[in-house]
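Would you mind keeping the following structure in view while I ask a few things?
What you see is the complex with one protein chain gone and the rest in place.
So, chain A:
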Amino acid sequence: MAGELESCKPLSGLLSGLAQDAFYGHPGITEELLRSQLYPDVPIEEFRPFQAKMRGILKSIASADMDFNQLEAFLTAQTKKQGGITSDQAAVISKFWKSHKTKIRESLMNQSRWDSGLRGLSWRVDGKSQSRHSAEIHTPVAIMELEIGKSGQEFQNRVISSSSSSSSSTANT
C-alpha cells in the first residue's frame, strides 16, 4: 500500500483538492472524497496521515510565501526527514507551488481583508447652470457611485462631490 501512496500521478490531484479546501474555501472537499477519487485502493487509516502530511507541507509553503530557493531547501529537508516525502513527491509539490503560488497568495490576501472592499466605481460629471442653494451659475458637480461591500453583500452609495475645487483637491490626495 505504501507503493500506492508513493505514486506521483494522483499527488498533483491531491494537492489541487487540498488547495481548494485550505485556500480557496471550496466546500465539500472531504478526506473521503479525495481518497475515493485519487487513491481508491488505499485504506482510510493510511490515507488520513498521508493527506495530513501533504496538507501540512502545502500550508507551510503558503504561509511562508516561499520563493524558489526556500522551497527547494524546505522540500529537500522534508525528503531527509523520518516519515517525510520522496524526492519524486518533492518534485510534484515543487511544480504545484510554482504554478499555483500567485493564485493561492491572492486567496490568502482576500481572506485577511475583513473591511468592505470597493466592488465598483462609476461616475458622471454634471454641469449645473443654476442651484437652489447658491447663486453660482455653472457649478460643475462630480457624482460618484461607489459599490462598497464585503463579498456576498453589496451597498450602493452615491457620493456627490460638489464643485470643481473639492474634486481636484481629492484627486491630489
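Throughout what follows, a contact is a pair of C-beta atoms (placed from the backbone, for glycine too) under 8 Å apart; a residue touches a chain by one contact, two chains touch by 3 or more; residues count from 1.
Keep in mind that, in the parts below, contacts and distances are computed from a predicted model.
Note on the omitted subunit: UniProt lists it as "COMM domain-containing protein 6", one of the names in "COMM domain-containing protein 6", "Alkylglycerone-phosphate synthase", "AP complex subunit beta" or "DNA-directed RNA polymerases I and III subunit RPAC1". The chain omitted from view is touched by exactly one of A:L5, A:A62 or A:I93, namely A:A62. Of the listed positions A:C8, A:I44, A:A77 or A:V125, the one in contact with the omitted chain in the full complex is A:V125. Within the full complex, the residue among A:L34, A:L58, A:I93 or A:A142 touching the omitted chain is A:A142. By the touch criterion stated above, the residues of chain A touching the omitted chain are 62-65, 105, 108-109, 111-113, 115-118, 121, 123, 125, 127, 140, 142, 144, 146, 148, 157, 159-162, 164, 166-168, 170-171, 173.
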